[in-house]
Every structure is written in C-alpha cells, then in structure tokens.
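With one protein chain held back, the other chains of the complex are shown just where they sit.
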Amino acid sequence: MPSITREEVAHLARLARIELSDDELDHLAPQLDQIIALVGQVSQVAADDIPPTSHALPLTNVMRADENIPCLTPEQALSGAPASEAQRFRVPRILEED
Amino acid sequence: MTAEVLEIEDALAQYDPVMGLEVHVELNTKSKMFCGCPTEFGAPPNTQTCPVCLGLPGALPVVNARGVESAIKIGLALNCEIAEWCRFARKNYFYPDMPKNFQTSQYDEPIAFNGWTEVVVDGETFRIEIERAHMEEDTGKSTHVGGATGRIQGASHSLVDYNRAGIPLIEIVTKTIEVPPAKAAAVARAFVSQLRDLLLALEVSDVRMDQGSLRCDANVSLKPSGTSVLGTRTETKNVNSFRSVERAITYEITRQAAVLNAGGKILQETRHWHEDTGITTSGREKSDADDYRYFPEPDLVPVAPSREWVEELRATLPEAPALRRARLQTEWGFTDLEMRDVINGNALEPIVATIELGVSASAAKKWWLGELARSANEQGVELDALPVGPAQVAEVQKLVDEGTLNDKLARQVFEGLLAGEGTPAEVIEKRGLALVSDDGPLIEAIERAIAANPDVVEKVNSGKPAAAGALIGAVMKDMRGQADAAKVRELLNAKLGI
C-alpha cells in the first residue's frame, strides 16, 4: 500500500499550480512514496513533550521604525514583467475572484 | 418557480440567523507592514513598491513596530488578551495580486484574542464577543480590462498595481453573534460603525470605507427557529459601508430562507455584495483547494510584547465607547431617546466635532439629525460622505447666534452647501439670505402690516395682545423671512405700545 497515490500527487500538483504531465505523475508517485517512507522516520522519535523549533535561533521582537525608505522606480518595478500596460503588470484574465 | 428571496419578516419567522463578522482594517502607518514603502492612497500605479512588497526573489520582510503597536492597541480597546509570544504565519494560495503567493498573516497565534465589546441598538445593549485580532498584509489591486463592466467576468486581461500590497491590515474576527433575530442585521451594522469610531479614537486608521480601509466580510447561516441545527454558512465579501452591512446580511437571510424553503441546499461559498443592485452573487465554492498550508513564517522572528509595553499602551487608550457615550449624554443633557437617535443616526462623532467648535449641543444635534441626516439618507450615504462637515455647521450656527440668520434661513444655507454652491458666505450672498437688521425697513414693513390689518390692531388695542402674532407673521412674510422674529416683535410692541 503506497503512502501516496497518483491521485494525491495530482491533487498536490493542483495545489502547487504545476501542470504535471501524465508521464511525470507516473514517475513522481512512486518516487515520492519512497521519499515519504524515508522522511516518515521522524515519527519514530517519541517527542510528545518536545517543543517544535521553527527558527534556527531564538530571536524575538525584531522590528523596524515606521519610516519610509526609497522605493523602486516604476520602471525598475516593471523591468522583469513578462508584459505591462499603463504602468501596471499585465496578466492574463483571472478566472476566480479572490 | 419560487421567489428568489423571502420577505425579511417571513424569513425571520421561520429561521434564526447565525452571524459572524470579519473586519479588515488598513492601518495608517507611514510605511508598509514589512518594508519601508509609503502607504499613500491614490498614488500613481507601482510607484510605492520595493523588492519586498513586490515579492522579488531574495527580498525579506521586517516587521513595522508601529503596526504591532496598533494591533495591540486595537486588541486592548476590544478587551482582548494580548499574546505574550506569537508568530506570523504564511497563508499559502495563488492569486495574481498577491506578490509572494502567500499572505504573511497570523494563524493559531494571533496577537490579540478573547475580547468583547458592547453596542447599543434602539437603546438596548448587546455584547459582541471578539475571537481574535491579528496582523497581516494587504494585496495589490487588479483592474479588469476588456469586459463590459470592468468586472472580472468577461475581461480579456487584468492589470495589477502593487502599491497596496503589504499595507498593514488588522483582521478582527467576532465569535458567533447571538442576538434576537430581528436585531441581527442592525447589531452587525452598529458593531462595524462603533468599531470605526473606536479606530478613529485610537488614531490607528483613517477608516475611509470609500477607500477600502475598512472592509467587512459577513458570515451568515440560518437555523430553523428555536432549534440548534446549524446551517451551512456563506461568506459575503466586499461589504464596504455601514448601510451595506445591514443590507447585505438582511439580503443573505432572505436569500438563504428562500433557498431552504424551496428544498434547496446552501452552498458553502464566498459571495459578493453588490452595493448598486443590493444583492449578493455566488463567488467561489469552498473546496479542497482552500488548503492554505499555514506554517510559521521563517523569515520573521516571533513577536513577544513585554507586559510593560502592553501596559504603557493600555494607558494611552481613549475612554471606552460606552463610558464615553454616557459621559457625553450627561454633559449634553440629552434624554435617553435623544441619545439613541444620535447613536442610531451615526451622528455621535460629527456632533462631538461640531460642539468642539463652540456650537451648543442642542444646535449641533438639530442640524446633524435634521437637515444633514435627511440629505444623507436621500443620497444613501453616511454623514461623513456629505460635503458639509462640522466646520461648516459651526460657521452657519455662528451666523444664527449673531442674528445674521434664523433657523429657516440657515436651512436654506445648508441646502446650498449640500448642492455645492460654495462657502456659507457665498451661499448667503448668492441666495440673498441674510437677515435684515436695519430698523428702517422693518419699521416700514410694520407700518404696512398695521395699515393692512386694522382688525388685528383693534383686537390688540381691545386687550388681546396675543393677536399681535398675526402681525408678526405678516411682517415676516413681507420681509421674505429675512428678519429676526424677536426683533420684529420688539419693534412692533413698541409701535403698538404694548
């Protein structure tokens, strides 16, 4: 029984917005299954009372003063844009409302 | 074919609405939440961006201290507990106006939680429980091009401006609001309206609903009256005025009731409120694509506000709204009924501002609940959207106090001001509205009135001084209202020797 099915991989691809080909799905499912078996070893460590670590170092309260710093020019901001129009990023029609 | 919506009375006779509100407030910080870009509204597109808020590869966020401070103040004002330690989290989903395709937000560790506030509707006080208030960032803004309506449907492409991306937002989430069904929508409106007053008093936001700096999402579901059978809820977005809070919730109650009565099912979906047509339309159905995969933001370190800081901020808080209202009512000498009208009419803040400019409480109330409320109502806008503000009200009232205008003329001045005819002085000039204060023309008018009404004069002379009122009326009519009635009476009495 694999830990991850082809259908689940297809679902993940939709979540991750990657249009995987059928061929890739065929390959990825068993590969991910193997990798998940490896990484699943973390569950062998009994750690109920262990706090999780999200950051490498225990820093807190790093903040900056509410001050302005110079912006990019609109030309710089748009310099990498695949398409632009009227000083805005031009994107294909959006299907879903946010 | 069943009706698309029920009458609200019919809906509430059969169902109890269950509501929750999520309010997004844009803070008025100088810079964005995680970078130093300015936050000015209406700047030319993409002139207020940098690698951070554009989500360029490599850029990193740094928290704006003022944003945290504002969040704590809002939390305290809503009687929340303030977290001793909390983290930001990434909310992962793809959307073109969101530069990183995750929103930096907070998840299970909000900075403020477990609060409450009270609102007054029709003299009755309702307690609203606050689930949480958390920090997050705004998205960019898309303009949809090529469609007939400027809406997303039918557009050929969209244009994105990231000036708004990264502006600090505080999301305030209520717990389920449980109030008598008939009051639900009004209570929701009152909550949002009072929240606005609170945010203004805290000076943390400009709260310009017309500019989207306060936005409300309303969750509504219905349960059959008197039962505890939970219904499926919808989330109505884009509810961006106090009136529309009430209207949208009312609409959603009547729509859901109609669907349920026709044997249909309510879909768990987001819906969009349309101010112009007064309806909500279906947005996006909730699905397994709404798996936001929250996890602690590794690029930002935890926020651990010291208790000293929290207490310092608590000490700066303005008076709680309920206490303030009670104090103002006493100071102003209003009855409960008068105060209720002020609150329900959303006129508290304009009246306070007007009184601060030297106007008496009764005069301020008279104008704001009279002339101005009527005009706002006719136009379907809030009082603060009118072209007349406290300064003009004070100016007009000053002219009344000086005797240049009477109330009747003052009303005409307001009419002119609302029509955009200029300053009070210009309106008076253009419309010729000033009172005649010279005795000469008044005495001439009195003489004409006496001559024209010998019967009245006789009545007065035969010991019925009250009859003189008719003469005053005649004089006023002669003067086309532009006379001070008290002055006329004084001169008339002198003339008639009474």
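A and B are the chain letters, set down in written order, and residue numbers restart from 1 in every chain.
Please note the rule applied: a contact is a pair of C-beta atoms (placed from the backbone, for glycine too) under 8 Å apart; a residue touches a chain by one contact, two chains touch by 3 or more.
Here is the rule we use: contacts and distances are computed from a predicted model.
Trainee: Assuming one chain is omitted from the figure, identify its UniProt name from "Cytochrome c oxidase subunit 1", "ABC transporter permease", "Glutamyl-tRNA(Gln) amidotransferase subunit A" or "ATP-binding cassette domain-containing protein".
Mentor: UniProt lists the chain left out of the view as "Glutamyl-tRNA(Gln) amidotransferase subunit A".
Trainee: Who touches the missing chain here, B:G42, B:G58, B:G226 or B:G432?
Mentor: Counting the whole complex, the residue in contact with the absent chain is B:G58.
Trainee: Could you tell me which of B:E22, B:E109 or B:D299 touches the chain that is not displayed?
Mentor: B:D299
Trainee: Hey, which chain B residues sit against the chain that's not shown?
Mentor: Output for chain B: 51, 54-63, 90, 92, 94, 96, 99-102, 156, 158, 160, 291, 293-295, 298-301.
Trainee: Please give every residue of chain A in contact with the chain that is not shown.
Mentor: Against the missing chain, chain A presents residues 4, 8-9, 12-13, 15-21, 24, 28, 31-32, 34-36, 38-45, 47, 50-57, 59, 62, 64, 72, 76-77, 79-83, 89, 91-96.
Just so we're on the same page, only the chains that are shown with their structure count from here on.
Trainee: Distance between chain A and chain B based on Cα centroids, please, to the nearest Å.
Mentor: Computed value for the inter-centroid distance: 39 Å.
Trainee: Across the complex, what residues on chain A touch chain B?
Mentor: 11, 14-15, 17, 54-55, 59-74, 77-78, 80, 85-94, 96-98
Trainee: Provide the residue numbers of chain B that touch chain A in the complex, in ascending order.
Mentor: For chain B paired with chain A, touching residues are 29-31, 35-38, 44-51, 54, 56, 62-68, 85, 87, 94-97, 139, 142-146, 152, 155-162, 270, 272, 283-284, 288-289, 291, 293, 295-296, 298, 300-305.
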